[in-house]
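Of the protein chains in this complex, one is absent; all others appear in place.
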Amino acid sequence: MREQLPALIVIVPLLTALVTPLIAYLSAKLLRAVVTGAILVSNLSAMGALLRVLAEGPWHYRFGGWAPPWGIEYVIDPLSGGMAVLISFISLVVAVYSGPFLKEDTWLRKGIFYALYLLLTAGLLGMVVTGDAFNLYVFLEISSLAAYALIASGGEKATVAAFRYLLIGTVGASFYLLGVGYLYSVTGSLNMADLALRLQPLTESPAVMTAVLMLLVGMAIKMALFPLHGWLPDSYTYAPPPAAAFISGVMTKVSAYVLLRFFFFVFSAVSGPVPAALTVLGWAAAVGIIIGSVMAIAQSDFRRMLAYSSVAQIGYIVLGLAIGNMYGLIGAVLHILNHAVMKSCLFLVAGGVKWKTGEHTIEKYAALCRQMPLTMGAFLIAALSMVGLPPTAGFFSKWYLALGAIEAGMWPYIAVIVLSSLLNAVYFFRVIEHVYMKKAGPKPAEASGSGMELPAAMLLPIVLLGVGILVIGILNESIVTQILQYAIPGGGR
Amino acid sequence: MKELLSQYFIYWLILVLFMIGPFGMIYKKNLVKKLMAMNIMQVAVIIFFLVLGQKAGGTIPIEIHGLTGVEHYINPLPHALMLTAIVVSLSTTGVALALLLLIQRRFGTLEEDEMLRRMNQ
Partner (left out) sequence: MNRRFGTIVLGTAFRFLVPFIMVYGMYVLMHGEYSPGGGFQAGALFGIAVVLDRLVQGEEAMLSISGTKAVILAGIGTFIYGFIGVLTVLLNGNFLEYGVFPLDMIEGERHALGILGIEIGVTICVMATIIAIFDALTRREEW
């Protein structure tokens, strides 16, 4: 079984998703145990695979015993192993968190929710570990369909938002498939390592340029990069809280990972159409950061503010890709890790406040620090990290991005990073002021002496993620030197 | 110029289908018509892949006795890949129809402007 770890990462959540409605019919406690157990097995497999890969080098796992390029293979190298550990960890935390939300639903709704959730996890994990371009399209569509259905379960406005997301997301996936088609037409192969070899003499052909363009547009749609982000605010605002936390934390980052994988590992990053594409991406990201932060200031709904903030933060990751040297890429990958933890924590806090008081506008958050001290403590850490204050994790990823921009001599990017940190401070400090310094409204406060502020299943993930932000910030140097340095192209082995 | 149109006619057809997709999604007001435009766009990508497998003078990839050599049969790999893509398109259409059912039951209409008006009341 030690040899089968890469397959276990994806297969265990996928097969468990099939039996989940049956288990929900039998018993509810067994359902929670099975779902948490399946994601835990996947997480442990990912960690085991990552440890082995850090010691020995990339691991190629062949499905069906067929050698590539005829067969499909899974490739675990430090980048994909690290992403797999991150995705399964966030999935585990949010699965524990979602228990109290579903307690009074029927067995059918519980079973179907967890089945879709496990399918989404399996789809995202498959996207990061696969080494075949068409297999990536299949897992992209699996995860997207599960996400559409999960978002639509949040009410009536959520259904319209999910339909719009479906239309736009399928256009993005079609562009991706067209790009893979152009690559197949000039090389005859779909395996990523084989493509990297065969594309080396072909960097000037128009088909490769079209393929780069199609991949860029397709992944930019899925990632909500600046002009193509129209689907994101409504979807993140109206989705049910567990789904919003997981999808916002992970889905757009996996699309950014796909872009990183294709532009730096498959295509050559220094010649051909890729540097021009990266320049365009950099400008779109810079404008997106500013506009996302400005739109976030103008919102009065907490979740919609977080959604526009996500548009800005994905701009940081793409800015790191566009800078292109070692510090820029380290900053981008570190920001993927940081933002996943920070944004999930923030959406979990928003869900917790909605559970306790039923409110989601910022003015109604007044004086919540008395009712929910631990939750608002975690929110304070996450907000300071989004702004970028040391020693929280957000400061270090922006620091690496700024170092990379200075080394490459791209002064506009540094101005964008500094200006956007100020804008982030404006809207987050507004919420912190409401929470900590305003008096409570005329509505009588709930009986705050009655037990804990939130059920333990909801409080534990929030506190865990909040502490995790501090831990990642303090330990960031060892994370960079031991894992991330080998993950980026051209670094380490 | 004439051979640009005649030799590459299939690519012009694929381009026209690929353009009808986003045009329909933006211009049409009914949600079901937007869904159909999305389907047309996916079909354009599928036809593009199938065109890549054709060879001049090739026949279907079932073995005919006495006709060996790979240049006599077309490439079956794009066909197999596109089977999966067709099933993905079917699943997406299924999920979209389920969402449209919910919207129809809640708002009573499937025209976009009328639905937005009722939603924002």
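Letters A and B mark the chains in the order given here, with residues in each chain numbered from 1 onward.
One rule holds in what follows: contacts are C-beta pairs under 8 Å (C-beta built on N, C-alpha and C of every residue); 3 or more make two chains touch, one makes a residue touch a chain.
It should be emphasised that the depicted structure is a prediction, and the values quoted were computed from it without experimental measurement.
Novice: Among the chains in view, which touch the chain not shown?
Specialist: Taking every chain of the complex into account, the missing one touches A, B.
Novice: Check the options B:M19, B:V87 or B:L116 and report the residue that touches the missing chain.
Specialist: From the options B:M19, B:V87 or B:L116, the contact with the absent chain belongs to B:V87.
Novice: Could you list which residues of chain A touch the chain missing from the display?
Specialist: Considering the whole complex, chain A reaches the absent chain at 4, 7, 11, 14-15, 18-19, 21-22, 61-65.
Novice: Please output the residues of chain B touching the missing chain, sorted low to high.
Specialist: Touch set of chain B with respect to the missing chain: 60, 62, 83, 86-87, 90-91, 94, 97-98, 101, 105.
Note that only the chains that are shown with their structure count from here on.
Novice: Averaged over CA atoms, how far is the centre of chain A from the centre of chain B? Could you give it in whole Å?
Specialist: Measuring from centre to centre gives 29 Å for this pair.
Novice: In the complex formed with chain B, which residues of chain A make contact?
Specialist: Residues 134, 137-138, 141, 145, 148-149, 152, 156-157, 159-160, 162-163, 166-167, 170-171, 174, 177-178, 181, 184-185 of chain A touch chain B in their complex.
Novice: Show me the residue ranges of chain B that touch chain A in the complex, using the header's touch definition.
Specialist: The contact residues of chain B facing chain A are 18, 21-22, 25, 31, 34-35, 38, 41-42, 45, 48-49, 52, 78, 81, 84-85, 88, 91-92, 95-96, 98-100, 102-103, 106-107, 115, 119.
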